[in-house]
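Note that one protein chain of the assembly has been removed; the remaining protein chains are unaltered in position.
And now, subunit A:
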């Protein structure tokens, strides 16, 4: 991305689709990016039976919701910075309103609340058809340009398909 070019919403949606597709865990789960702007991101986790935490009762594992909030809040960080930086999660707090149920996609919305020199403060929510499932508050550390690998921004906005390391197709049923 040239430095004088401000990415459009479509640029960011593509960039974050690449971002979640290069993460082996979210790629394996087929996580989709519906929207991405500096104001926030919307992701969609399609249903898969491996997301269950209580199979007989058909309830989603609470850890799936934490994983999804971590991913959504972390994705929201990138478009909100002056230039993309690697930002690991410092801490995360999740409130569970109700358990997720089997058979429905989970929608994640996240936004950056505040950016400081060293930390990015975010919040996110999860929902299914029936309503809200959980809320998350995540803080991310800014590693700065010095600790961000060269070519990170270019890789996000590249046209070519992502050259991700190979991984085995999931077969844990």
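Just so it is clear, a contact is a pair of C-beta atoms (placed from the backbone, for glycine too) under 8 Å apart; a residue touches a chain by one contact, two chains touch by 3 or more; residues count from 1.
The rule is short, and it goes like this: contacts and distances are computed from a predicted model.
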Record-based protein name (UniProt) of the chain missing from this complex, from "Cell shape-determining protein MreC", "Glutathione import ATP-binding protein GsiA", "Acyl-coenzyme A thioesterase PaaI, contains HGG motif" or "Branched-chain amino acid ABC transporter permease": "Acyl-coenzyme A thioesterase PaaI, contains HGG motif"
Of A:82, A:103, A:131 or A:149, the residue in touch with the unshown chain: A:149
Given A:51, A:78, A:107 or A:126, the one touching the chain that is not displayed: A:51
Touch residues of subunit A, complete complex, unshown partner: 22-26, 28, 49-57, 60-64, 66-71, 86, 88-96, 99, 149, 164-165, 167-168, 170, 172-173
